[in-house]
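Quick one: the structure is below, questions incoming.
Of the protein chains in this complex, all but one are displayed in their positions.
As written, the chains take the letters A and B, and residue 1 is the first residue of each chain.
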Amino acid sequence: MADKTIAIVNTQAPFSNADGKEALDAALIFGSYEQATSLFFLADGVFQVIGDQNASAIEIKDYLKTFSALTFYDIENIYVCQQSLTERNLTANFHIDNIQVLTSKEFSQRLHQHNVIYRF
Amino acid sequence: MAMLHIIRDSGFNSSALTQCLSMNLPQDSILLMDDGCYNLNHPLLLAAIAKQPALKVYFISLHASARAQKSNNTSFISSTLDDVLELLFSHDNSITWS
Partner (left out) sequence: MQNTLALVVTTPPNSNLTTTAVNLVKAAVEKGVAIVGVFFYQDGVLNAAKHLSIPNDEYQTLQHWQQLNREFDVPLYLCVTAAEKRGLTDELGKNESSNIDQAFTVSGLGELVELTCKAERVVQL
């Protein structure tokens, strides 16, 4: 088995479908198997990482809190697309700490460096 | 690394096409599959090809003809699922936009 780098790309807002949750579940498993895993947030995916959300108000188990566990799984590369933030009039106010905001080109270049890409 | 972008949705109704184009780098290729074939006449894709003539855009001819989609633009490369397998191995990685 060869070592591979895995990118999990999130493109959906967090609550109305299970994509974000199922992407995070996959990321944590890859992390627990010690695979080099990075998380990317693009387009509406950036809504998953913004601060001041209140999932429990709409009866959703707040899986967003689980993002803070990523460090324990050695998932340290978390990238957000600046252009996606700007388009949505968002600032870099996130509910997790170690996020790197990259320009669209840098974001894409980083994504290209991974062997396998799963998009949710 | 060269990436194969697989588009499976119409850009007229979803952001799959715009997301793909925003992540496309010079050595990459695009593959239109399923409803992605409706992008054969999408202005954003045509503009991307005009701007970057070397961009390779493949489409599954069976999926396009089933949807009555065609193009006179010679930049589009007619393909089969057999060709898709070749593309998967001739590119370093792939991403599916839908």
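FYI, a residue touches a chain if its C-beta (ideal position, glycine included) is under 8 Å from a C-beta of that chain, and two chains touch if they have at least 3 such contacts.
Here the structure is a predicted model, which is why all the values come from computation and not from measurement.
Looking at A:A55, A:I96 or A:V116, the residue that reaches the missing chain in the full complex is A:V116. The hidden chain makes contact, of the residues B:I6, B:I30, B:L45 or B:A64, with B:I6.
The set of chain B residues touching the chain not shown comprises 6, 8, 33-34, 63, 80-82, 84-85, 88-89, 93-96, 98. Contacts to the hidden chain, counted on chain A, fall at residues 1-4, 6, 18-19, 22, 25-26, 29-30, 33, 35, 116-120.
Here, only the chains that are shown with their structure count from here on.
If each chain is reduced to the centroid of its CA atoms, chain A and chain B end up 25 Å from each other.
Residues 1, 3, 15, 19, 22-25, 92-97 of chain B are the ones that touch chain A when the two sit in their complex. Residue ranges of chain A in contact with chain B, taken from their complex: 9, 11, 42-44, 83, 104, 107-109, 111-117, 119.
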